[in-house]
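Sharing a structure, written as structure tokens. Questions coming.
One protein chain omitted, others in place.
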Amino acid sequence: MSENGAERTHLLELRELSLSFGGLKVIDGLDLHVDEHEIVSVIGPNGAGKTTLFNLVTGAYRPDAGDILLDGESLVGLPSHKINHRGVARTFQTLRLFLNMTVKENVMAAQYGHTRSTIVEQMLQLPRARREERQINAFAEEKLGFFGERLMGYRWNQPAYSLSYANRRRLEIARATASRPRILLLDEPAAGMNPVETHEITELIGKLRTEAGFTILLIEHDMHVVEGISDRVVALDHGVKIAEGSFEEVATNPRVVEAYLGTSATVTK
Amino acid sequence: MSTVLAFQLQTWNFFFRELVSGLAVGSLYALIALGYTMVYGVLKLLNFAHGDVYMVGAYIGFFLLNALGSPLAPVMPIVPLILLAFAASMVGCGILGVVIERFAYRPLRKAPRIAPLISAIGVSFFLQQTAVLLWSPNPRSYDTFSLRPDSSGIGELFRTAFTIGNFSIQYVQLVVILSTVVLMIGLSLFVWRTRTGKAMRAVSFDAEASSMMGIDVDRVITITFLIGSALAGAAGVMTGLIYQQLNPYMGFGAGLKAFTAAVVGGIGNIGGAVLGGLLIGLTETFTVGYLSSQFSDLILYSILVVFLLFRSTGIRGAPVLQKV
Partner (left out) sequence: MSTESPSGQPATSPQIGVDEWVRRSGERTAGPGGLLRLANRTPSIVLLAAFIGIACAIPELSSSGYVIGVDADTLLYVLLAMGLNVAVGWAGILDLGYVVFYGFAAYLFAELSSAHYNIHWATWQTVPLVIAATILLGFVLALPSRRLNGDYLAIVMLFFLQIFNNFTTNGYAWNWLGLTGAHDVTGGPTGITNVEPFRVFGHVLSNAPTDYVFVSAAGIFVVAILFHYVNRSRTGRAWRALREDPLAAEMMGIPVKWLSLLAVAVGAGVAGFAGSVNGAYYQGVFPDTFMFPLLITVYAMVILGGAGSLGGVAFGAVVVNVLLEILRTPDHARWVFYAAMILGLLAKLRPWRLLAALTAGLAIFGVVVHEIVGAVWARGVGGPIAVGPTSFTTHGFFATVIRHWMVLPKGTYTAENFRIGNYAFVIVIALVLACTVIKGWKRWALFVPTIWGACFVWETLLVEQAPTTRPLFLGVILIVLMATRPAGLFGTTRVEIV
């Protein structure tokens, strides 16, 4: 479905997407696209519809109108786990780890969609089940290794609730990567972090693109992160896209400034 | 020709009799359902023990009636006697409900959802078996009085109130239906017009935020249990009056149907609970009357399963949105 030349199919494309809760229109005619290996940030004041956007893409909500296309194929109406199998993984604004499972188990659990052994094979420990279990184990260790030493070694068998906040955020990203997505949806990955941690996470997101080859759609409030990492920025307000472009363009866009600050003011870096 | 007419009259007769009977039973379910719906709204807890509180209420009324002279020869005129039975039962059950909440549920406020549910089942079991222990598993009867409509004393209750065509309604059925309506109106006024009622609604939306707004959440929950259990107690006495028979296990089935009534009407919704109760009472009575009395439970519960599957938010409930 991709044509040679100027126009290639976007990896993720939202067309005329709309959603209302009762009488309130939370997403209104939204057009958005993310190309392969891009990092796109979505910004906007609270209530702009950013997390709702993620919920729509991952299938938690069903849009009233419009389409969501992954590599040209529609995701609308699919159950969330199928959407994940197609290649969409996300993290959550309020962390949603499997707290009582170990660190490694969290990452192993996310590989469910890419394994095939049936319950009978597992019960009887038939070859395919054993082989897949080894593969899952190794893959999980590899994914956790992406984050340096923080989630390695003895940490693998610690329950997830024993992790510090920053490590929990990292674990959630690791878990998302374990489901072998094409695109990662990161919902405020730097929320609640101090400047050092923020810097680290910014670098990490960059590494996710350059070393692991992920495409990333990012929601962030911390403009340092947005500025440091985005190829493109999209600004939303009340469910509508009000600006799109490079960080400089969007940050100085009067409509964006007005949405955040309410009056015209210049952005200071 | 006249036989056809007689047959038609008889079937209509039967129908109306079942209708009124169903409304009366439905009113009982409605009263119990109110307690379920209020508690679920505020605590998101399925209070399994509520049905057994209703059973205790029936027994309280029984003991009171027997204490004040046997029902055949009451020491007071019947109207104050019945009112006293209601009062005693409502007070007693209210206290019981408050005690249960305080000791079985409050320690579990922060526990995972399944914990208070299991505890409620434990309390239900405990109440049932305590009743068997203290009051024997043999069924008791309110009655000992004749149901002849023209006898004096409590029997007066069963006198025909009025007649439409060929069928009649008994006083006692009227009492039950009307008092349920009155109690429902009273409860609605309380919930919508008073400050405590407003506090109850606030807590049912978000308990944490309510407590930060200065609402004493513990007190609100206690009052919720108090009112709900008192209503169950009233329903217990009414059951004794209509059906005469009590046994320690009567709370289980009634409780299950009443909770379903609350769900059918939309959980958390007062009018819905009453509506649900009436519907279930009618369905049950008509099933017994027209379809089968042996398998009435099977049919009724099957209907309820189907209903819940297709309309789990109930008739007057609002769809719940999951915030991610």
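A few points about this structure:
Think of it as A and B in the order they're written, each chain with its own count starting at 1.
The rule is short, and it goes like this: a contact is a pair of C-beta atoms (placed from the backbone, for glycine too) under 8 Å apart; a residue touches a chain by one contact, two chains touch by 3 or more.
Being a predicted model, the structure only gives us computed values, none of them experimental.
Only one of B:F14, B:F103, B:F205 or B:Y290 touches the absent chain when the whole complex is considered: B:F103. Note that of A:S162, A:N194, A:T210 or A:T252, the residue touching the chain absent from this view is A:S162.
Of the candidate positions A:L69, A:A129 or A:L144, contact with the unshown chain belongs to A:A129.
On the side of chain A, touch with the chain left out of the figure occurs at residues 58, 60, 79-81, 84-85, 89-90, 92, 96-101, 105-106, 108-115, 117, 119, 122-125, 129, 132-133, 136, 154, 157-159, 161-162, 175-176, 178-179.
In the full complex, the hidden chain is touched by chain B at residues 44, 46, 99, 103-104, 107-108, 110-119, 121-126, 128-130, 132-134, 137, 252-253, 256, 259-260, 263, 294-295, 297-298, 301-302, 304-305, 308-309, 312, 322, 324.
As a convention for this text, only the chains that are shown with their structure count from here on.
Mean C-alpha position of chain A lies 50 Å from that of chain B.
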